[in-house]
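The complex appears here minus one protein chain, its other protein chains still in place.
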Amino acid sequence: MAAVRFSEVDKRFGPVTAVSGLTLDVADGEFMVLVGPSGSGKTTALRMLAGLESISAGEVSIGERVVNKVAPRERDIAMVFQDYALYPQMTVYDNLAFGLRRRKVRKEDIDRRVASAAESLDITPYLERRPGQLSGGQAQRVALGRALVREPQVFLMDEPLSNLDAKLRTQTRGEIRRLQQQVRTTTVYVTHDQVEAMTMGDRIAVMNDGVLEQCGTPEELYERPANRFVAGFIGSPAMSFFDAAAQADGDGVRLRAGALDLLVPGAPRLPAQVTVGVRPEGARPWSGGGSGRLGPVRGTVEYVEALGRETFLGVATDGARLIVHHDGRATEQVGDAIEFGIAPGGLRFFDTDSGVAIA
Amino acid sequence: MELVSLTLRRGHPGERPPGEPRSIGYLYLAPALIVFAGFVLVPLLHAAWLSLFEWDGLTPGTWVGLHNYGDVVSDPALRRAFGHALILIVFYALLPVAIGLVLAGLVARIHVPGLPVFRTILFLPQVVAMVVVAVMWRMIYDPDQGALNSILRSVGLGGLAKSWLGDFGWALPAVGLIGTWVWYGLAMVLLTAGAQKIPQSLFDAARVDGAGPVREFFAVTLPALRGEIAVALTLTTIAALRNFDLVYITTQGGPGDATSVPAFQVYDRAFKSGQVGSAAAIGVCLVAIIFALSLLINRTGEPRWAR
Partner (left out) sequence: MTSRRDQSLTLVILGVFSLVALLPIVGILVTAVQDPNGLRSFGSFDGIHLGNFGDAWTQGHFGSYLRSSTIVAVTVVVVSSVFSLLAGYAFGMMRFRGADVLFYVLLLGLMVPMEAVIVPLYYDLRDLKLTDTYWALILPQIGSSVAFGTFWMRAFFRTVPRSLVEAARIDGASTWFTLWRVLLPLARPAVLTMVVLLFMWTWNEFLLALVMVSDEGLRTAPLGLSFFQGRNTSNLTLLAAGAVIVATPVVVLYVFLQRHFIRGMLAGAVKG
């Protein structure tokens, strides 16, 4: 087992910079998720770790060893690809055994390891089949199995669930997590889906435009986002933002935006112009002033997302567009007027120019 | 970004991932490249060199610069040869493509049962060695025992029977028609394959707009087949220009030089009449013409808006 370290890593493709100044430590046995939108550099970072891309600057280490110039086969890693990349002409057994055979592992050991991996992944009945005869889910598990048998120092996974349908995805998510906890191998997992990141990762590294925005536990990322990007990326539905003028008022701050006028008690020192973030669960229909909520804020319903157990209403007020959370079903319809209150604890403040979180 | 990195990845050798072979690419390339260079490229350059001399193949040659190329335009024998090649292009390329287009026009909207069987048969002439084709057709054209004259006589048109390959006026068209026979199958298969790929919706739209079958052909089928037409024309034109086997077996360039073609002139001059330099020049001209025509056909083949 080994830890993984990125140290000021850059990757340039000609004039284009895909990754810039990436510094990241993955602890031994940790499940680290790299998440970010398309083009964020997360896959490039993974590929550099795999040895499939050269490194323009900085160092990548596996264990204590700097592996910049080390070929993939010498790095003791195993990778699961998005399209599984199973060898089409070989049986599942041969697919699993391929890497071991290349490394001259003894036949008995190969048999044992393949049987054990097939068992864990429930693919033993398919060992004699060819990839073409497998369903998507089965193929995916074979891809996982191929990585498992290698017993490497690090697992690398490049969006392995993207090609599965939603239900299978949720199911397999859990299985991957369970497997990883069993073998306790350091894992670096890339995805664009923040829900996947939040449910699977010990820690999450959010990337955007080649830069690491924040690295932390799911809770840290959710409660204490380091900047506006992370705040808006993590969480579903996303946080709502609006710009407001801030003014100290007593022991709090008065926020003004359009017709919005909120007195936030106990707020930190804020600059004159500030970007305010509101999580959907921080805005609820108004039920009187007793609950400590700020408001009432008046607005018009623009859209309704009814999910059964809860409903999200997109509300436009003069000054901001916010999402309001409603337990169960909502009676409001598009075009209706609505009054709602905002919990002061659900507010986050960001510098309007730099996007950095304030306090 | 992934798209950018994918496209950039192809051409940036400096950014090689660790462990990936550096000069090993050249090693894999070497066998093919060496044989190719040695037996195609070097001879081509050598041909260009030879074309600058007057040489009989035995005694030392004399430098004549571009004189041999001048002959290509001034020597009436060569002018005739190239002229014949142009005529053959009509038979080898234009006629088959026209036939193919007619069929493509019909097949475009229609489901044709058994198309694969037809395709197999139509393609057959392509597979038979040109020498065999020549022998075959020489028999057909034979004035006494040939099938063509027999058929003409049996339907009472005996007066039309003649020595097709021996007639000064008919020899070239007769040879040309053999070429048509060899190539129309390919043109038909190519164009009908392309036509069947045209989405039905285009035809429906045209029909709704009130187009009749002829209008449909020109408005929908023909533009969609631009690519295939270019390919068919390129292949057949090159075949017409380089045509040697057929002429050698059927007419040897005769009668007189009624079926003389550039490739035959190359052979004759280089190996029969000791004019190696001239032969080389003709060969180089052939290559140049082939390049130029291919470029021309494929330039006009892809309309700007299709890119």
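Order as written gives the chain letters A and B; numbering starts at 1 within each chain.
One rule holds for everything that comes next: contacts are C-beta pairs under 8 Å (C-beta built on N, C-alpha and C of every residue); 3 or more make two chains touch, one makes a residue touch a chain.
What you are looking at is a predicted structure, and each value in this text was computed from that prediction instead of being measured.
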item	value
Touching partners, among the displayed chains, of the absent chain	A, B
Candidates A:102, A:167 or A:309 - the one touching the absent chain	A:102
Chain A, residues in touch with the chain not shown (by the definition above)	50-52, 71-73, 77-79, 81-83, 85-89, 98-99, 102-103, 146, 150
Contacts of chain B with the absent chain, listed as residue ranges	9-13, 16, 19-26, 28-29, 31-33, 35-36, 38-41, 43-44, 46-47, 49-50, 57, 99, 102-103, 106-107, 109-113, 115, 118-132, 135-140, 142, 145-147, 150, 181, 184-186, 188-190, 193, 227-228, 231-232, 234-235, 238, 241-242, 244-245, 248-249, 262-263, 266-267, 270-271, 276, 279-280, 283-284, 286-287, 290-291, 294
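FYI, only the chains that are shown with their structure count from here on.
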item	value
Length of the line joining the C-alpha centres of chain A and chain B, rounded to whole Å	58
Footprint of chain A on chain B - complex, ascending	1-2, 4-5, 8-9, 12, 15-20
Parts of chain A lying in touch with chain B, wherever the complex brings them together	12-14, 16, 18, 38-41, 43-44, 51-54, 56, 67-74
